[in-house]
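Only one protein chain is missing; all other protein chains are in place.
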């Protein structure tokens, strides 16, 4: 997945028709682009066409920031939604966190090793518990406490800060607040959440307790895009781990932390590499 | 798990108290038994004690079929439920099947290789589709067709046949009928079912279709003891498999078959080896 | 993976150059083809380009059996090796087996459910042990016994029979003979083998014994193309399973059977769907 060359990703979503691949690859070829990776999927039930093409920046006879405009006529012909994204362009990402720090710490370490190819202009929390991590990695940390009563105002504070930092992606790294529909409708960028169960099993609060009580032999974690319907957003990634009768609820919580970190990090990475396309309640993940 | 020696398994369930292990292992030692394997679990929430001890038959100064009676005073002291089971004693198992043959065929092949240590006196179906498998493995095959109207009578036919064959375990190898509460209350032996999802996700009909529509990245299968509450019985074993956006519902069904076979076979094997103890809605699996 | 429409697969292998995707998708579009699936990979170390395109047969303005010839000029331009394969065309597959029947039985059951999209004109064995399976599935079964002395002659018998049946793929379903270099150089079609370990660990004889003695916590199985260097051929698929200290060698053998069946079946399916391309000692698997 790690291309050694600078590249540009083109993501496309439209109704399936004959000739899309030929037309799009022809477009790239006309500007001197060498396709490094291409993958597409046609949903035969809904006739939707979803494609990801990645081509080398080297040799391109057009500046990367003019590609989107140049592509507009093609997109119009096929009524496409599309995104053009140079790999040189890091995704401006805000992390939301509450008291539990493991997902935050994990993302920051990956960020430092440059696994994720993001910028993190700000970390926002409703508690000051995780301030030391922000300090260690030299990232601004803002605390907006929240109560049931102040939630609307607090969400507006968060929104303002996201706007101010021109955030393109919000990652809820175990942020234990439910985002309101108002918030999500105003945010203007995707939000990735990690739920600590194998969705759709154990929706809602205390999924590890629920899993323990049901006596499952495997637990899971699910990264998904946040939507107004809690835990119902399109799933990006899931993974699981065996548990047994000797595991207490506390053991499930402990084991689950490893899952949560890994699943969330994979989802962020895939999103940032523009490998994920949402359609309906589902995602296509090109990897 | 495969002991080379003839052995006896002792399964125990009671409230936890001091001295159970010492008392039980002392009992076995007094009769010249050499313990091959012992495992126990105390549920600290409910204070329940569950134990499995397996000891060599060789050198025992008591016939295996007299151990249960000899153990009765110990059991009484600790108010135990218990079972004594010599490994030489195969579990008389009936298979229930409908039209889909993969789990049936899988169990029959494992039976022939003697992986399962069972006798199969009879296969019962509501269709004649799987008759050739029964014939190939030379096992009596009885068809009791069923409709909504005839269900009570058909269940009585099945019950009679199970009694006649002194069945100790019923395995639903994709038997697509819901067993009534009446049937389950009269059957007098455990029933193992395979559900084609990662329970408690996707309870009920068409779980692969549900999984497809929800866009999960992993599918599963669950073997559990059948209870009156559909898909709510104590879970014995689960396993999972990755799927992707390219997989259609038909692909999930195909991939799921492998899971169903393996998960069901593991559950049957563990039950037959007396490795499973039910308590509340859950199981302890000693393996 | 299961397309509902008749389709044609085009597999391509060449040195990477600008414009391949555009040229090939243009070719398909020119003949009225609608691309259902396309995937390609460029190995940046070796500059090799490997591609799979699948397009609908419906609407094609050229008979499928003329596509290869029509494509020749494109292939020449880019010095491509390529294959054109209509999905309507089943791969003529011979199964080789010795005494252990589990992989054979598994493949035959999948074949009957039409999971594999192959024809099986013949099963060849050095023993008559598996004859009943061939009979059950009504497939000709030929026994060519082999000893150290008669091996060259026996291999010639096998080769003749493969030629006679115009075999396109040979699957060693636990065929416990090493194929000679002479045999492999004359066979003229790929051979898929299943090795009962996680290669390159435990090459050679008795891998389960080796795994037991080393005390590994996980066992595996590996499907690969057979080459003259035993167990060194390009790997198509691998999978693994946990084992523990309670598992004897016999338990590893038993657990391994499930792995062997599943891994071999996946490899055959992927090969038959033309999802596998070999380059160097490695494979690209488009799935």
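In this document, chain identifiers A, B and C correspond to the written order of the chains, with residue numbering beginning at 1 in each.
The criterion applied here is as follows: a contact is a pair of C-beta atoms (placed from the backbone, for glycine too) under 8 Å apart; a residue touches a chain by one contact, two chains touch by 3 or more.
No experiment lies behind these values; they were computed from the predicted model shown.
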Task = Using the definition of touch stated at the top, determine which of B:13, B:40 or B:151 touches the missing chain.
result = B:40
Key: Touching residue (missing chain; options A:6, A:164 or A:287)   = A:287
Request  = By the contact definition given up top, give the residues of subunit B that touch the hidden chain.
outcome  = 3-5, 16-23, 25-26, 28-29, 32-42, 44, 59, 242
Key: Interface with the undisplayed chain - residues on subunit C   = 41, 43-44, 198-202, 213-218, 220, 234-240, 244-246, 248, 280-285
Inquiry  = I need the residue numbers on subunit A that touch the omitted chain, in ascending order.
reply    = 1-2, 4, 37, 102, 105, 109, 113, 115, 132, 136, 246-248, 250-251, 254, 258, 262, 287
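Everything below uses one rule, namely that only the chains that are shown with their structure count from here on.
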Per-chain Cα centre nearest the global Cα centre, belonging to chain = C
Inquiry  = For subunit A versus subunit C, what separation do you get between their C-alpha means, in angstrom?
reply    = 36
Separation of subunit A from subunit B, taking each centre as the mean of its C-alpha atoms, in whole Å = 42
Residues of subunit A engaged with two or more neighbouring chains = 41, 44
